[in-house]
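Inspection log for the structure reproduced underneath, given as structure tokens.
With one protein chain removed, the remaining protein chains of the complex are shown where they sit.
In order of appearance the chains are A and B, and numbering begins at 1 in each one.
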Amino acid sequence: MILCFVEGDELSAQAVGFARKLGEVRAVTFAGAYQPAAWAQALAAQDAEAIVAPGSDRGNELLAHVGALLDQPFAANVIALDGDTVTRVRWGGSLLEEARLHGAPKLLSVAPHTQPAAEVGEVETLDAPGAGSPKVLERVEESSGGVSLRDAKVVVSGGRGVGSAEGFAIIEELAGLLGGAVGCSRVVTSAGWRPHADQVGQTGTKISADLYVACGISGATQHIAGAKGAKKILAINTDPEAPIFASADYAVIGDLHEVVPAISAELKRVRG
Amino acid sequence: MRTLVCVKRVPMTGGKMVLTADGQALETKHLGFTISPHEECAVEEAVRIGGEVVVLTLGPAEAEEQLRDCMAIGADRGILLRTDEEWDAQSTAAAIVEAIRAEEPFDLILFGNESADAAGFQVGIRVAHALGLPVVTGLKKIEVGEGRVRCERDVGGARDVYEAPLPAVLTVLEGLNLPRYPSVPGRLRAKSKPLAVVESARPAQRLEKVRLVVPEGQGKQAEILEDAAQVVAVLQSLGVA
Partner (left out) sequence: MCGGVFARRALFLTRLVVDAKPLDRPGDVPRRVVAEAEIVLGQKKLLQRLVPGLMHAFIFWGFIVLFPTIVLAAIDVAGGAVGTPEWYRVLSDVFAVLVLVGVATAVVIRKVVRPARFAGSHLGEADLILGLIALVVVTLLLWHEVGGIGFAWAHLIVIGVFLAYLPHSKHLHIATAAVNVWMARTRKRGRLEPLRFDVPDEELRFGVATIADLTRKEVVDAFSCTECGRCQDVCPAHATGKLLSPKLLIMGVRDQLFAQSAEPIVGNGVPEDMIWDCVTCGACVEVCPVSIEHIDHIVDLRRSRLMVDSSFPPEAEPMLRDVERASNPWGKPQTERAAWAAELGVRVLEPGDPAPEYLYWVGCAASFDERAKKSAESTAKLLQKAGVDFAILGPREGCTGDPARRMGNEYVFQAAAEQNVATLNEQGVTKIVASCPHCFNTLANEYGDFGGSYEVMHHTELLAQLVDEGRLAPVAGAGSITYHDSCYLARHNDVRMEPRKLLNVIGQPVEMKRTGKNTFCCGAGGAHMWMEERGSQINVERAREAAETGAETLAVACPFCTVMLDDGVRENGSEMRVADVATLLAESLEA
């Protein structure tokens, strides 16, 4: 039996998808405030061939606790398991490691967005008696509201091609739809269209997003130095010779003033 | 107050990953080295908290460079658990625990949330369990009070506030503070700060690396997307739509 820790999110559905490949899945969750040590104790007490969790902050943390409690190895950010051999993601996805996992139960967190999501089905809520571990005293809402540029999972950025401060409305809309932050290039802050705090680059903010969308940005070296921390780069530019394409994973050759609103519209359409 | 900060020497990549011929490690011949941004923040925080600050690493002789960097911004001394091999998280944690037990007790033990290269997300937690200490992870704010520590963790638009009794193990994230740039007097004085080198032999690995692989598609040209529908499909596959 494969025990799979789930929460009601996309990554959990992916973890279940992965776990099903290994055997019959028992999906479990917890109620109440998050208590990693106590929850991990409850997970460790179950009888399972493997314990799988999403490769989220909580998933990784819980399995690390389980590993410590049971004195078993834990493989984080796994994309495949074949017998004893796990394949896991290192260096933020730019390198894979094949390793033998000598442990039972096998403790595996699933690398985000590497597996198709599955129907989670029935979820059992486990009891977790408090084990005296540190717990959440309170939750403070962030006053700033928006996501910070450095921590944002998605950054939608505009450059000279945006043309004006007002032109950023379409960039803001797309960033809003993706739950991301708005960035810009140095030219934009020099022109006074956006504050320096929004600048992505060597002399601005170095981002670490999952996706960086560069709209109308030519891709100066100092800009790329701030954007290279992004896992994927999507560049939108009219000039197919723009240096940004040398660093991009995906390219749209076209006018951002048409392409960006079209993406926003398509997103809204897909979401219904 | 006595604080231990555990750090790891990692190469600065950022380009195409190239492996050694045996596929066991990154080719680092022309790469610079550093510690991860999380750990830089951990060292800075320890220095700001004050008292004695000790930095520890498990790594090759060259990792002295990273320990000296930490001493340059204010750590008092270093411990190098010397090995030429890469260790899995479980044995790394065990070695650190052994080193800690050989020292006077620390009030605070700081780690980065995860290492930049191996990203196992577990060494700090394992050390806490072995020492019977409370542990809080992923922190963006730390306030040390009388016998207690209050800390905050980002949870998407909000902060969860934790409190733990000291001694405690904390793992931190970049953004906790803005690490200072080392002064030259700091760097020069760091050269003569005490450094203990402990030869360490790697035990049997329970997460035993077989080889490293560079994923396909790295360094290839950008994929051209023709219309908004294709873009949205990509966004969905990346899990950001």
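Everything below uses one rule, namely that a contact is a pair of C-beta atoms (placed from the backbone, for glycine too) under 8 Å apart; a residue touches a chain by one contact, two chains touch by 3 or more.
Computed from a prediction, not measured in an experiment: that's the story for all the values here.
K.L.:
Among the options A:L22, A:L69, A:A220 or A:A262, which residue touches the chain absent from this view?
P.N.:
Result: among the candidates, A:A220 touches the missing chain.
K.L.:
For the chain left off this view, which of A:A15, A:A38, A:V89 or A:V187 is in contact with it?
P.N.:
A:V187
K.L.:
Which residues does chain A use to touch the chain missing from this display?
P.N.:
Against the missing chain, chain A presents residues 160, 186-187, 189-191, 196, 202-204, 206, 219-222, 224-225, 228, 243, 246.
K.L.:
Since one chain has been left out of the picture, which residues of chain B touch it in the full complex?
P.N.:
For chain B, the residues touching the absent chain are 12-16, 18, 27, 29-34, 178, 180-185, 187-189.
Going forward, only the chains that are shown with their structure count from here on.
K.L.:
Report the inter-chain centroid distance for chain A and chain B in whole angstrom, where each centroid is the mean of the CA atoms.
P.N.:
Roughly 20 Å, centre to centre.
K.L.:
Mind listing the chain A positions that touch chain B in their complex?
P.N.:
10-11, 34, 36-37, 57, 60-61, 63-65, 67-69, 71-77, 85-87, 89-103, 109, 112-113, 133-142, 145, 147-148, 150-151, 153-154, 178, 180, 208, 210-211, 228, 231-232, 234-235, 245, 248-253, 259, 262-263, 265-267, 270
K.L.:
In the complex of these two chains, what residues of chain B are touching chain A?
P.N.:
Where chain B meets chain A, its residues are 13-14, 17, 26, 88-90, 93, 114, 116-122, 125-126, 128-130, 134-138, 150, 152, 154-155, 157-164, 168, 174-175, 205-215, 218, 222-229, 231-232, 234-241.
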